[in-house]
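Note that one protein chain is taken out, while the other chains of the complex remain in position.
In order of appearance the chains are A, B and C, and numbering begins at 1 in each one.
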Amino acid sequence: MSKIKVGVAGYGVIGQRLADGVALQGDMELVGIADLAPTLSIRALKEKGMPYNLYLVDGADKSAFDALDIPVSGTFEDLIDKVDIMLDSSPGGVGMKNKALYEAKGVKAIFQGGKKNSVADVFFHGYANYEKGVDKDYLKLTSCNTTGLIRSVDCLDRAYGIEKVAITIIRRVADPGDYHRGLTNALQMDKAPSHQAVDLMTIMPHIEATGILVHTPVTHGHIITVVATGKQKITKEMALEAFQKHPRIRVVRIDDGFKGNASLFRYARDLGNPRGDMYEIGLWEDSIVESGNDIMYAINIPQESVTIPETMDGIRAACGMQKDGAEGTAKTNEYLKIGLFK
Amino acid sequence: MSKIKVGVAGYGVIGQRLADGVALQGDMELVGIADLAPTLSIRALKEKGMPYNLYLVDGADKSAFDALDIPVSGTFEDLIDKVDIMLDSSPGGVGMKNKALYEAKGVKAIFQGGKKNSVADVFFHGYANYEKGVDKDYLKLTSCNTTGLIRSVDCLDRAYGIEKVAITIIRRVADPGDYHRGLTNALQMDKAPSHQAVDLMTIMPHIEATGILVHTPVTHGHIITVVATGKQKITKEMALEAFQKHPRIRVVRIDDGFKGNASLFRYARDLGNPRGDMYEIGLWEDSIVESGNDIMYAINIPQESVTIPETMDGIRAACGMQKDGAEGTAKTNEYLKIGLFK
Amino acid sequence: MSKIKVGVAGYGVIGQRLADGVALQGDMELVGIADLAPTLSIRALKEKGMPYNLYLVDGADKSAFDALDIPVSGTFEDLIDKVDIMLDSSPGGVGMKNKALYEAKGVKAIFQGGKKNSVADVFFHGYANYEKGVDKDYLKLTSCNTTGLIRSVDCLDRAYGIEKVAITIIRRVADPGDYHRGLTNALQMDKAPSHQAVDLMTIMPHIEATGILVHTPVTHGHIITVVATGKQKITKEMALEAFQKHPRIRVVRIDDGFKGNASLFRYARDLGNPRGDMYEIGLWEDSIVESGNDIMYAINIPQESVTIPETMDGIRAACGMQKDGAEGTAKTNEYLKIGLFK
Partner (left out) sequence: MSKIKVGVAGYGVIGQRLADGVALQGDMELVGIADLAPTLSIRALKEKGMPYNLYLVDGADKSAFDALDIPVSGTFEDLIDKVDIMLDSSPGGVGMKNKALYEAKGVKAIFQGGKKNSVADVFFHGYANYEKGVDKDYLKLTSCNTTGLIRSVDCLDRAYGIEKVAITIIRRVADPGDYHRGLTNALQMDKAPSHQAVDLMTIMPHIEATGILVHTPVTHGHIITVVATGKQKITKEMALEAFQKHPRIRVVRIDDGFKGNASLFRYARDLGNPRGDMYEIGLWEDSIVESGNDIMYAINIPQESVTIPETMDGIRAACGMQKDGAEGTAKTNEYLKIGLFK
């Protein structure tokens, strides 16, 4: 079978990582990436020697790239013409516009979490509803928080059955390198219920979910606490056993030095992971407590990288590379070297 | 009836506010405050013209005060000799040592939350167990988070009955003016269950409680989310109705401009409250959501000032000024002008 | 002499403090304040019992105020008709528009630092160029950083003569209660030279100035380091002697507990100052060092309140209340109780 040809629209925080993720898949080929301006990310690509081909979207000023000796391989349409599927991580409203192009050229696409659900046929999560995405043309990935949250809830649900969750999202407000959306010495409230709880119910309609989101002035990872009501009583030991088996969940302990979200970022840097990224969510063993018949625990969401594996799953589903979720996610894990530490 | 004579040991963040609180009670007399060194707080007291008499604890270097022309009214023992009750907000291990002095001189005392429960006869909260403190010699106040948390849980419990709570404490890590215990760009985990959940069960043994605490790098107020299971189904309307009646709960809305914890601090400053303090906890109407039979909501804890009213309640209980909790708390509220905005 | 009648346009962070400042001047009368919407500041005014009369600017929805039982005394034009001088702390572009109204009605005005210099006849600082503002119709105040910076440079200049300054502004990025302009875990550069250095040269044209500004994620006060070149060698002792005499400079020491900007905020709260404000700039004695023939030192700028005294000076100058700067600033200091601690 020939390799699936993939393009990436928007080479920002997520787009860069999508490109890197595709480049690691032995059965995919990264045809190129598309962007609008010579951002820092594009300049870094240039300084690295252009490992990926660059295409320019409509409205780009090619002379700005020429002035920096950044080679350009063609237009956005040129890129679309060469691929089987596009990963669209373009900003806010652009994805919807792009979709018309993808449709016109008969190319599949996966949109990142920021867009409206209506952009896609299926609202997708690699573990929770892989099969729904098989052979579909347009998928929308869950957002970073929802992706990580569902990993943990789906894990318990498959093992023991879950009826209800109430979540508290302690949200990192900006990424490292952001200056425009920071928060200084304040915790900011969102109106409840948080969209992540609503999104979880869309993906897992048999579970009732609600939640409160609070923005905090940090950059290295969201923390979510989950109060989950099982169909049966779930003990700490039962929860721990299930979590430890999940390839995309890294169970950590405060006593080992994992004191908070910044420890996981530092650990990923020390591991030599590119950009200090981690594909797994962290889950604190010391946070798991029983509350009557409920189980409560806390997870860490590495917001920049957590959706990459599930997006690779999405390519596998949409392109029919693996028809079965277990096979599809296992293939992604193999190429991204996820879960090897277990 | 003559006024109850009160002294304050430790004139730090809490001690200053206790002194101010006592000074506002029409039926109490603040005899003086005791401290060890000419801290910024003592220097401010001097610059204000010494509205409170200063006594020096053992180990204080009087010449340091003399050099700054700060008048000293006597020793710590002198202060104890003149009062009916001491409010002890001295640092960590000191309270236990002070208790021996109080006992030797037959003086009652109320200890702030940092100490061990064993320091006192009763672990006290003005609303939840006032009667247990009546005529007792030694009370220990709940900590700031527990004090505010119990206000809200007790409020629902009295109205509708509560069986169980699961809390997430998004803890401010330092007070304005602190340099020694900050946190920079990190969310730090504590081992679960948090002590606040355990303390709630000590005060309200009929409720099962657990919780997770996460430290965040902010200074203006903790935020706690509460998932509460009622004995009956509690709707959002029912919860709101109960909260709005509580004098020490200020129901606020994001749409009105109360976007987070810093809004409540700013509002208190704009109100002209001394130090920008607020005695009430904030509770976001927009955060209240139903989760099956549970109700979930978020509160703001102004950590520097929230325990002051309950400590005044404690004086009333311990000294038998009011034997009934409703009367005692109402008297405190009257003198502190709490709940007038309702 | 009858009292000078003053109005305030814009009741935000600065406007509230301008109103409070005017209310404290024994020879002025605060006629009222004007704003557009029932912000938190207006709600706090209401909860305090409307100590100031409220007028509504064009575009305000009176029904929103009525719904909250907030009494309205008239329109913006009504307010202007009743005053001798307006203090304009309205947002960005609005001041220029307001000026047309003031001119049409023959009312003087003082604009806060955010506006263009062209809005006014004189760019004003109470200590550095009071006389230029005497009997003028339209003054523009220096911004918070420039106001505090000039206090210290003018102080040295009057004592010993200053030729040149190079400043580094470590800028607080938001005020307490702000959510929209924060910064998280980043230091952000502005292009040099900073406008404060340029503004200093406009006010003090005999001094050459340049500087670099760096934004930092804190809320309680800017810190500026100044490298000043004297016409003669200025020793640490000479600098300190001059600074200690200045009523609007508070010389502090790290060893006394003034460890940074947050200490000054905490101290002002402990002093019982409304809103925890301080009119003086802080200047660290321990920061003063000689560098060859230059002198270097660090000051703290309480951004919310530092311009209030110089604005009161501006009223005195523009309205000819005192024709002499020493008399004008002394009167302001007397009513604001500035420098009493010296």
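Note that in this section a residue touches a chain if its C-beta (ideal position, glycine included) is under 8 Å from a C-beta of that chain, and two chains touch if they have at least 3 such contacts.
Predicted, not measured: the structure shown is a model, and the values here were computed from it.
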Subject >> Sole contact to the chain not displayed, among B:38, B:176, B:211 or B:260 >> reply: B:176
Subject >> Chain not shown: contacting residue from A:89, A:112, A:184 or A:311 >> reply: A:184
Original post:
Thinking of the whole complex, not just what is shown, which of B:85, B:218, B:239 or B:281 touches the missing chain?
Top reply: B:218
**OP:** Identify the residue among A:243, A:267, A:284 or A:297 that touches the chain left out of the display.
**Re:** A:267
Subject >> Contacts of chain B with the absent chain, listed as residue ranges >> reply: 173-174, 176-179, 182-186, 188, 217-219
Subject >> chain C residues touching the omitted chain (full complex) >> reply: 163-164, 166, 168, 170, 172, 185-193, 208-212, 214-221, 223, 225, 227, 229, 254, 259-262, 284, 286-292, 294, 296-298
Original post:
If the missing chain were put back, which residues of chain A would it touch?
Top reply: 16, 39-41, 43-45, 47-48, 175-179, 184-185, 220, 256-260, 262-263, 265-267, 269-272, 274-276, 341
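Quick note on the criterion: only the chains that are shown with their structure count from here on.
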**OP:** Compute the centre of every chain as the mean of its C-alpha atoms, then state which one is farthest from the centre of chain C.
**Re:** A
Original post:
Using the average of all C-alpha atoms in each chain as its centre, how far is it in Å between chain A and chain B?
Top reply: 42
Original post:
Centre to centre, by mean C-alpha position, how many angstrom separate chain A and chain C?
Top reply: 47
**OP:** State, to the nearest whole Å, the distance from the C-alpha centre of chain B to the C-alpha centre of chain C.
**Re:** 35
**OP:** Mind pulling the residue numbers of chain C that touch at least two other chains?
**Re:** 176-179, 184-185
